[in-house]
Structures are given as structure tokens and as C-alpha cells.
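Data first, discussion second: the structure below is written as C-alpha cells.
Every protein chain of the complex appears in place save one, which is left out.
Order of writing sets the labels: A and B. Residues in every chain begin at 1.
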Amino acid sequence: MAGRAATEELELIEVGGAGGADRGDGGWGPDEGGAPAPPQRVYLTGIWLALASILMFFTALVSAYVVRQGISTDWAPFPLPGILWGNTLVLLASSVTLERARRLMGRGDEDAFRRWWLGTTVLGLLFLVGQVVAWGQLASAGVYLASNPSSSFFYVLTTAHGLHLLGGIAALLYIGFRKELQRASVATATTAAAAYWHFLGGLWVLLFGLLNLRG
Amino acid sequence: MAEKRSGLVAAGLAVSLVVITLSTVYFFLQKTWWFPEPISTFAETVDEQFVRTLIITGIVFFLAQLGLGWVVFRYRDRGARAHYSHGNTMMEILWTTATAVMFIGLGIAAERAWASLHFQGAAPGALQVEITGKQFAWNFRYAGPDGVFGRTDPSLINDAGGNPVGLDRGDAAAQDDIVTPTMAVPVNREVEVILRATDVTHSFFVRELRFKQDLVPGMLIRLHFRAEKEGTFEVVCAELCGLGHHRMRTTLQVLSAEEYEAWLREQAEYQ
Partner (left out) sequence: MAEAHAVVHEAPTGFIRKYIFSLDHKVIGIQYILLALAAVFVGMFLSLLMRLHLVWPNAKLPFFDVMTPEQYLALMTMHGTIMVFFVLTTAPQSGFGNYFLPIQIGAADMAFPTLNMLSFWFTFLAFVVMLAAFFVTGGAPISGWTGYPPLSALGQIAGPGLGWGQSLWIISIAIFCGASLMGALNFITTTLDLRTKGMSLMRMPLTCWAWFVTAILALLGFAVLLAAGILLLLDRHAGTSFFIPGGLVVTDQLIPHKGGSPLLWQHLFWFFGHPEVYIAILPGMGLTSHVLSTFARKPIFGYRAMVYAIFAIALLGLSVWGHHMFISGMSPYSAFAFSLLTMSIGVPSAIKTFNWIGTLWGGQIRFTAAMLFAIGFVSLFVSGGVTGLFLAQPAIDLPLHDTYFVVGHFHMVMGVAAIFGIFAAMYYWFPKMFGRQMSEFLGKLHFWPTFIGVYAIFMPMHFIGLSGHPRRYPDTTAVQFLGALDDVHYFMTIAAFVTIGAQFIFVGNFFWSLWKGKKADINPWEATTLEWTVPSPPPHDNFHGHYPTVYRGPYEYSVPGAEKDFIPQNAPDGAGTGAGAH
């Protein structure tokens, strides 16, 4: 069992591998009455591709932002709520706790893994709550979605990011609470979730930086 | 039997390709349907580049279609083995280079005409005409004797009340502005057009000038042309603007200098 676990780890490191050329069965196991489970690396390839697409999506929004600001005579920047800085720290902290969880899992400490994993989830939720608070603060200051192009983009970018993060939280909860996963190994699932989560953290830093610099 | 049938099909393909190619080339050479006569030097430059492109693409089209027809007929199944080959790198390099040179060369040759229209502004002393597109009519504004366009405001736009472009008659410069539903320009005079739209995107198209430009709400676009032949030419809308897009049509008259002045005086009376 330990030997096979080691093979699984090796597989995870291999990115975009030789397409099964080194394994006689093309990475598939024998037929056990139906199509066998696909090799673990597909989940990692899949998540990288998903991230490429999400990046494209946000690139479209950001370039719209830059263009709209450039041609605009009606752009009115507004002060960003201070809580956003706190939210940023919370999200970055969640990346740290997520990595700690993965390290603990690698050492076989399931209980500690679950504690730190769910801790990450809590921090993620805290971030989202903080974002909603920020929106509430803006609304009481009279800054809404349609008030001004600058606020329109603020709400669109933060909502889009927040929704993606919500999806990430759902994935974290699913992995954290299930005793056994259907097709992906827990190692693969956590790696994929980690890539997604760190990506959204990095994306938030970029978006937040943009909103601060360009107003 | 199979051979005879495949011979028929192959012949059919080859013949169809020949017919399609020759008829297409025929109609292009005959200019059965063609651009109308150009009325400006710019239009002639566009036409020259068009013909250059037509010759090159025509040759490519002709050779490719007939080449296809020939190989399809010549190499129909006759029971032997095909010639085993994975390709010919030298040929690949040759035809790739030739194609690249031709196509990119054409693209660079096209730059002159485009540059003369877009990379430089109107010549000094050009007659200025403001063109406003709206659902579903064209309006043209001349600055009048003072040579200055008066102030407009969207809130003043009132079709029913006879103020389609929202002219502020209270503004001194606007007093002598002339707004007309048709356009007229003097022959051989550079004209600068200032294009704007008040609701959705439209496009000003005069075939004989080979002139087309979108009118974009929120933008003021300046272009220029110089009509060198007198006549009356149709102006149509070339960007989908709603249910009346097809009837957004007016005329451009190119008149002698005296006739133009007379026209302008006449239009001034309707203001």
C-alpha cells in the first residue's frame, strides 16, 4: 500500500507526462466491468486549464476596466473601505494554513490535516464576509453598482472573484468532510484545490492592487 | 465497372470545378456586377489595389481549383497502388515562401491608400460638414458664413419640432448654421466630415467615393474626401441600426461651385 502511495506521489509531480507511453496499459487499469478510473494527473491538468480560462476571464474584465477608464471623462474614484486590507491579510493567511494542512496530510496526520483544512475554509468564509461588509459600507456611503464606472468595476471585479472563491470553499468543504472521494485521490484533490485557492489569492492581490493604484 | 463509375464521378468533379472556376472568372473579368465609376482620386487608388488583389487571388483561385480538378481526375482509383510519400519539404518551403511574399506584399501595398485617408487630416481650407446619424435619418450641418459650428445639446433634440441635431439657437454661432436632410459639396474641393451619432451606431457609405465610416455614439470622428466628378450619389447606412436601417438613405450632390452656393442659400431659407 505504501509502495503504491509512493507511485501516486510520483505521478502527481509529473506534469503533462509522456501520455502513458511508459506504462503498458496507457495509465488505465484493467477492465473491472466498466471504464476504469482515469489516472490522477488528469485532475491536475484540468485544474491548470481551468485556471487559464479563469485568468482569461479576468483579463477581459481588467482590460475593459483599463479601456473604460482611459476613454472616460466621468471617472470618479472613491475611497476603498479599509476592511479590504484586513480581508487581503485573511486570504493570504488562508493560503498559509492550506499549505500547512497539505504538509500534515503528507505526514499522515489525518486529524491535524482536517483541522487546518477546515481552518482554511473558515478563513475563506471570513474573507467573503469581509467583502460583503465592504459592500455594505460603500452602499451606506451612496456608492452603488451603477453610481460611476469606477464603482461598477469595483463591484463586478469583487463579485466575480468572490463567486469563484465561494466555489473554492465548496470544494474545500467537500474534500474536508468526505471520508473517501469517488475518483480523485485525496492527495490529488488537495493539490488541485490548493492550486485553485492560491490562484484566487494571487488574483485578489492583483485586483486589489489595481483598484488601489488606478482608483 | 467500379472503375468506369469512378471515372464518371471524377470527370463530374473535374468538370464542375472547371465550370465554377471559369464562370466566376468570367463574371469578374466582365465586371458584370462591379463598383460604380469612381469619382475621386482616392477611389481610383482603392480600385487599383482591388485589381492588384484580384489578379493575385484570381491566379491562386484558378490554379487551386483547376489543380484540384486535375488531381481528382488523374489519380482516380485504377486498381494500382498509390505513390507512398509523406511529402516534399523543398516544395513546402517554396510554396510557403511564395505565398508569404505575395500576401504580405499585397498587405503592404494596400497601406498607401489607407494612409492617405486615415493617417493625415483634411487639407487646410477644407469645407467642413457635420454628419449626424440617428434612427433612421441623416442630417447634415453646415457652419454658415461665420464658419463656426454652433453649440448642440442632446436635450434639445426634437424631431417633431424640427431640431433633429439639438441645435442651441440661442448660441450666437448657431444662428447661421444650416441643417439639411441631404448633402451637397462643391466639386474638386476638399471636404472634412465630422461624424457623430445620437442614438446607436450607424455608418455613412457613398459607393462612388469608396468612402465608409461608422458613426459611433460618444465619438466625434473626422475624415476627409475630395469629390472630383459632379453628380448625385446615394448615401446609405452600412451598420445595423434597427428596424429602419434599410431606409436610412439620402443623397450626396456634387455641384459646381456656383450651384453649391445657390443650394446653400436655398437651404438657409428653410432654417
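By definition in this document, a residue touches a chain if its C-beta (ideal position, glycine included) is under 8 Å from a C-beta of that chain, and two chains touch if they have at least 3 such contacts.
Predicted, not measured: the structure shown is a model, and the values here were computed from it.
Q: Among A:50, A:93 or A:210, which residue is in touch with the absent chain?
A: A:50
Q: Given the full complex, what residues of chain A touch the hidden partner chain?
A: Missing-chain contacts on chain A: residues 4-5, 8, 16-17, 19-21, 23-39, 41-42, 45-46, 49-50, 52-54, 56-61, 64, 67-68, 71-75, 105, 108, 145-146, 149, 152, 156, 160, 180-187.
Q: What chain B residues would touch the chain not displayed?
A: Contact residues on chain B toward the absent chain are 6, 9-10, 12-13, 16-17, 20, 24, 27, 32-36, 45-46, 49-50, 53-54, 56-57, 60-61, 64-65, 67-68, 71-72, 75-89, 91-92, 95-96, 99-100, 103-104, 106-108, 110-111, 113-114, 117-119, 134-135, 154-155, 157-160, 166, 198-201, 203, 205, 207, 210-214, 216-219, 221, 234, 236-247, 249.
Just so it is clear, only the chains that are shown with their structure count from here on.
Q: Just give me the whole-number Å value for how far the CA centre of chain A lies from that of chain B.
A: Each chain's C-alpha centroid was found; their separation is 49 Å.
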